[in-house]
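Notes to accompany the following structure.
Every protein chain but one is kept in place in this view of the complex.
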Amino acid sequence: MNTTAAPESHATEHGLSTAGYVRIALILAAITGLEVSTYYVDFGRLFLPALLIMMVIKFVMVVSYFMHLKFDNKVFSWLFYTGLILAVGVYCAALATFKFFG
Amino acid sequence: MWFTLDNLATAHDTHEGAAHSSTGLSNVKLGMWLFLGTECLLFGGLISTYMLYRGRVGTGPRPSQVFDIPFTSVSSFVLLMSSLTMVLAVSAAHKRDDRSTNLWLVITALLGATFVGGQVYEFTAFYNEGMGFSTSLFSSSFFVLTGFHGVHVTVGIIMLLALRGMLKNNKVPGSRAETVEMIGLYWHFVDIVWIIIFTLIYLIPA
Amino acid sequence: MFTPGSKYLIAITGLSAVSFALYMLLVHPSAIGAVALIGLLAATSLLTGITLFTRDGHASEGQTSAAALDTPTPSMWPLVGAAGFALLLVGTITTPIVFIFGIVAMLAALVEWTVQAWSERSSADVAYNAQIRQRILNPIEYPILAAVGIAVIIFSFSRVMLAINKDAGAIIFIAAAAAISLVGVLISVRPQLKKSIVGTIAVVAALGLVGAGIAGMGVGMREELVVAAQEDHYAHKECGAEKSEHFDKGVSETISATSGADATIELIDGKLTAHAQGIEGLQDSITVRRSNPINIIFRNKDAGEFRLSAYLGKTKVADGVSEDLITCTQLLPQGAEQWLTFTIAKPSVSGEPYTLSIPGLAGQSVEVVVP
Amino acid sequence: MANIENFATPSSAMGALKRPVVTKGWREWVFTVDHKKLGIMYMATAMFFFVVGGLEAVLIRLQLALPNGKILNADLYNQMFTMHATTMVFLFVMPMAAGFANYFIPLQIGARDVAFPRINAFGFWALLFGGLFINLSWFLGGAADGGWFMYAPNSGPIFSPSHGVDFWALGLQIAGIASLTGAINLIVTILNMRAPGMKLMRMPIFTWMILVVQFLLAFAVPVITVALFLLSFQRNFGATFFDVAAGADPLLWQHLFWIFGHPEVYILILPSFGIISEVLPVFSRKPLFGYPFVVFSGAAIGFVGWGVWAHHMFASGLGPVSVAVFSISTMAIAVPTGVKIVNWTLTLWGGKLWFTTAMKFAIGLIVLFTIGGLSGVTHSVAPSDTQQTDTYYIVAHFHYVLFGGAVLGLFSGFYYWWPKMFGKMLNEKLGTWNFWFMVIGMNLTFGPMHILGLQGQPRRMYQWTENRAGEGFFNLAFWNLIASIGSLVLVVGVFLFLVNIFITARSGKVAPLDPWGARSLEWMTSNPPKEHNFDSIPTVHHLDEFFHRKYAEDANGQMQQIATAEEVLKQLEDNADAHIHMPSPSYWPIVIAFGLPVTCLGVIYSIPLAIFGGLIILMGAFGWALEPSTAPDTDFDPPSSSNTSKDVVHVG
Partner (left out) sequence: MNHIKNASDAASRVNMLTRVIGRLKPVILGTAGTMFLASCATNAPQDTWQPKGPNAQKIDSLQKPVFAVAGIIGLIVAAAVTYSIIKFRDRGQPIPKQSHGNPALEITLTIIPALILAVVGVFTFRTVFDLNKTSDTQMIINVTGQQWWWEYDYPANNEYGITQPIITSGQLVIPVGTKVMLRETSRDVIHSYWIPALNGKRDAVPGRITINRIEADEPGIYAGQCTEFCGLSHANMRMEAVALSKEDFAKWVANQLKPYAAPAEGTLAKEGETVFLNQCTRCHQVNGLTRADGTPVIAAPDENVWSGAVPNLSHLMSRNTFAGAMFDLLTPECRNDVWKSDSASFGAKYLAGVSEPCLNQTDLRGWLRNAPAKKPMYANPAQLAATGGKYRGMPNLGLSESDIEKLVAYLLTLK
């Protein structure tokens, strides 16, 4: 097992090398740590956007690297993201009618 | 849920293999991604229900009164790590490294079981603090959302162990690597759902 | 074309179906009994189905019995069955859990024993017999074993977590996860590791977990949870000026929906004002419907913590004795708001108005008029 | 010892049970995974429920024929209209479309089966059991009585104390699983299993519309799943989701229901659009006018269909901003729908029209659906909608859309594809009678409802009173009576169709190979198709491949026949593939599907039964996963003569 190469350079047909995956996992863990820290440290007005952005980053990283979407055929991305975007759009619109965001 | 289980065995159903398909992609994988796309709408609905109802507490505790952030952070971390071990299993399967595949499958299942154990603990503790299933809108929607997620994790564990058993007996139909990969996709999906739940439900107060 | 084996199984299935039906219809059914009998029915019908479907699996008696009868293999299932029966008897006089364990053990023994006996008679070849047994039982054994394994882990782990305090819990949780991962890494990077060592680690870990689980069960839940369960402190509101230890703990939420509010009550500069939906300006009384859940938003804009308390008339607790009906929000810090829902069934009578007020703040109240 | 060798072969070593080998008699149908047999079973099931739902409709109309009707009491009436809608939507139109899709999608794209044949079989059985499960409630204390929209809190345990709503919610859950699996299956099939050369823009329009529909289903079903779970948890396990006293908002149900429910409308109508887009060109002898526009308008309807759901809630107090936005988006969806109507009309224009029964139904659809579509535009205008919603005007509108649109399209499909499916021609003369009775009946029934609604008669009333019926000869009493008479005419029409089926089965004319001069791939095989559909998979060069194999332009630009259908088919047979692997039948789809209603019964009545059902499902799933990939004999030998559907059976 090659444990030295950078994740990007070792992207193969099936994704990253073991070290690459471990690296991604460490980044994810670090972000999770940062997320948890918002519970203890006051982020002020940045609190909500920061949390949401970190959530999206984690989500996209898992999907792109662990689920190989980044390396796979675009059709898979289309199928999955269609569902995801539809869900976000439709449910946010529904919540908006409940004055959820204002 | 069972649909995913079906992927254990559908590869051989597709008499026109991946190589001959119009898109050059495997039927099972295409179906799996589509299924995950539809799952987005399922969890989206449950999350929205929770978001709408999280502040509606007539009796019983409010979210911030029961949530135990340090504990849940560890939970999230455990599930995240299980994603890593899962991806290692998939990677090993592609390299035809049976020993590592088996090992990481079992480790993933164990981490998953720990996560579910944590969830059972959490539910029991909440119940004792006066938050039953019917106590308030918050409690109903919380239990249904996290319970659905927990059921997904449990199904995932069963699939992992079943796959492990089938690998042992050489009963995995079709390409083994692909079967492992399919269960991997399902497992990661469960993880990303938890990434959202952890942030939206636990970290952002009502 | 029924083999003797399938006849036997059909008979058992029929009997269990009849007993289940009789039990459900004649005896007062309890969940345990029903589960036990239906489990029996499920198991026997499954076996029946399997034998019927696989009768083309060369399992007919005539072909093989002579050879097979000479080679009985040692079996643990009679023992398990007997133990199950013992548990069942113990269970009937002690707790239902033991009873269920007994039933499960007996069922498992019945199924395994029957299939084993049947497979051993199917041919003279031991390997073939083992294979045929596997072919039929593995699909049942794997999920059950997996389920039992998962259940043991989940149960033991959650008992441990319930027994220890929150902080230690988080640490143990992460330690357990780390241990699992580390073992994984260890085994992974040392491919030459002996199977026996791996097995030992697994057995030790399993025993440790189960032991800890049993210990956790023995200790019971940590005190704070026991107290919480006894006191039910979130149901008990204290509507005066006092600060309740539990009820008022950590109120910082604002409500998330405003679509159904009848009125917004605000505390500004020591004054309590009402803004009823659909009416411009501020009022000092609100008219609400009788017998209808009234949603009110209380918003504290003053420095200090205040709660809104609603006086909803009196309720008769015994003849001649009545009690004030009061409900309230939690103590809200400045800028916070909370939803208060109440219902008033009877019209207001002059002289005894329903009111909304702030405990500890005299002279400020909003009258609630019910036509 | 020989036995061991048997077990060691890869196919048999895998499973606990062999796959079914006997494929005669009832087993031929119960264990089948053949998309054509499943398609026929879907259609038969749907037809059965169509009759059931139709009888419910007739009872409703008889009750309302005269003021203060006494045929049904209020309770029974409420159950009747709830089940009429539920049956027609979920158990007739959807399965019928699923049947057409199952049967014809693989044929139209030149495939030998769907991507996941066993899941396909499971889907059918789940639908059948789900449908029977819902209707079981009639015999167990009364059916659901909350309307098909089942608005909370009226569907809650207090306001609907019988088990009807439980059966309804759980039964739809089962049918939903069927739809979801079917959708995933068909999407993968269409994307992945097209014949060589069949690019997306060469796919027949029916395939396109089904693709859109399946995407809608795949993404809409999970939403209703959530809603139904919330409802079931409330009714069966004491959750508080719609308990207003606990602070719940009843509008949550409405949003979840209609986020599903509006795409559902397009799920119902688009398959029929697809069917008539096949039928019109065939009988006009020219290609579909503006094929890409029809495709894209279908896709556009699919997309915009997700952004209009709240128009069902204009009266519920959403607030002016939401109402205005959803009003505009609803108008927007009229544009792609209009594009379709224009294209159909222009397909007729300049054609060489042949008025077969299928063609009559298709033309009927254009006109009647247009009426429904236009009345839809009138209440996309939100303020008008507050006058019209929940009145008979809406009933008129959606019956013009769903009967005039969806049902006529399906009937067009019956007449068009019957020879393909059964090798016999439906009687055209009887078909004409069938058509006219249905069209006149439907206009008599639903036409007057426009007037009833605009003059203020609300829906879902078990009785109406003369006090509110107005004066004059043409008062509401008159129109109610006309509508009821019309429903009987409609019944005659449907009955004629059943008679036609019967007569055709007994003494129908044997269908020629290409009775209509068709244009697409499904006609490039025998009638009915062989088990493996095509002897060799054709390579596709054109949209309307079959037509272009038969006709070519001569030097003057005139279309001339260059080959007969028989010749085209012969060519395929001559190049027959040597080894055709067909999926083997399986025991497990029906086993798992049977576990679902058992579990659901358990949820309603006793948890042990639910556990039992769960065990059935679990065992089924493991049997499914562990069964061998094929039955013992798998290879199929190429046919020796052209008419070989009988001799060739073997699916191994």
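We call the chains A, B, C and D, going by the order they appear; numbering starts again at 1 in every chain.
What we mean here is this: a residue touches a chain if its C-beta (ideal position, glycine included) is under 8 Å from a C-beta of that chain, and two chains touch if they have at least 3 such contacts.
If you're wondering where the values come from, they're calculated on a predicted model, not measured in any experiment.
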Touch partners, limited to displayed chains, of the chain removed from view: C, D
Message: Just to verify: which one of D:Phe159, D:Phe502 or D:Tyr605 makes contact with the chain not shown?
response: D:Phe159
Field: Sole contact to the chain not displayed, among D:Gly238, D:Gly351, D:Pro528 or D:Gly614
entry: D:Gly351
- prompt: Looking at D:Leu55, D:Val367 or D:Leu430, which makes contact with the chain not pictured?
  reply: D:Val367
- prompt: From the list D:Tyr151, D:Phe303, D:Phe422 or D:Phe495, which touches the chain that is not on show?
  reply: D:Tyr151
Task: May I ask you to list the residues on subunit D that touch the chain which is not drawn?
output: 73-75, 78, 145-147, 151, 153-154, 157-159, 161, 244, 247-251, 284-293, 315-317, 319-320, 323-324, 327-328, 331-332, 334-335, 338-339, 341-343, 345-346, 348-355, 363, 366-367, 370-371, 374-375, 377-378, 381-391, 451, 454-464, 467-472, 474-476, 478-479, 543-544, 547, 551, 553, 557-559
Message: For review purposes, identify every residue of subunit C that touches the missing chain, sorted by number.
response: 259-262, 277-280, 287, 289-293, 295, 343, 345-347, 349, 369, 371
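Definition applied: only the chains that are shown with their structure count from here on.
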Query: Any idea whether A-B or C-D has more C-beta pairs in contact?
result: A-B
Statement: So, in whole Å, the Cα centroid of subunit A is separated from that of subunit C by 31
Statement: Distance between the CA centroids of subunit B and subunit C (whole Å) is 19
For subunit C, residues contacting two or more additional chains: 138, 142-143, 256-257, 259, 339, 341
Task: Could you list which residues of subunit B touch at least two other chains?
output: 23, 25, 30, 34, 37-39, 41, 45, 51-52, 56, 58, 70, 73, 77, 81, 88, 162, 166
Task: Sort out for me which residues of subunit A touch subunit B in the complex.
output: 14-15, 18, 21-22, 24-25, 28-29, 32, 35-36, 38-39, 48, 51-52, 54-55, 58-59, 62-63, 65-67, 73, 75-76, 79-84, 86-88, 90-91, 94-95, 98, 100
Query: Can you list the subunit B residues touching subunit D in their complex?
result: 2-3, 5-6, 8-10, 12-16, 21-23, 25, 27, 30-31, 34-35, 37-39, 41-42, 45-46, 49, 52-53, 56-58, 133-137, 139-141, 144, 162, 166, 170-171, 173
Query: Can you name the residues of subunit D that touch subunit C in the complex?
result: 1, 3-4, 7, 15-18, 244-245, 247, 249, 251, 587, 606-609, 611-612, 615-616, 618-619, 622-623, 625-626
